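Note that this complex is displayed minus one protein chain, with the remaining chains in position.
So, subunit A:
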């Protein structure tokens, strides 16, 4: 059975607060932007590239503590996870929908100007 998670450990939360605000756009993904290890992560990388915004990626496959911590931090069970301006924006489906509707571009523009 599962161990009692019950929220993000204090140290992990502080670390993640710093990581998600260190850059305007941060993508937690499987693999790296040059070598995505999953189609969903690849999709979001492609979208961000096509919009020509600078973004940082972190490979959750390379750090299991980061991977588990983020799931609780974001209250989101899967990867990729996109953060814009320190806020959780969504996973692959939401990012793709928002890209199609123009909402993503709008959010990114706002973030870049802030």
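Throughout what follows, a contact is a pair of C-beta atoms (placed from the backbone, for glycine too) under 8 Å apart; a residue touches a chain by one contact, two chains touch by 3 or more; residues count from 1.
What we mean here is this: contacts and distances are computed from a predicted model.
K.L.:
According to its UniProt record, what is the protein name of the omitted chain, chosen from "Light-independent protochlorophyllide reductase subunit B", "BolA-like protein", "2-oxoisovalerate dehydrogenase subunit alpha" or "Exosome complex component RRP46"?
P.N.:
"BolA-like protein"
K.L.:
Using the touch definition up top, pick the residue from A:21, A:63 or A:78 that touches the left-out chain.
P.N.:
A:78
K.L.:
By the contact criterion defined above, which parts of subunit A meet the unshown chain? Give residue numbers in ascending order.
P.N.:
These residues of subunit A touch the chain that is not shown: 2, 38-40, 75-78, 88-94, 97-98.
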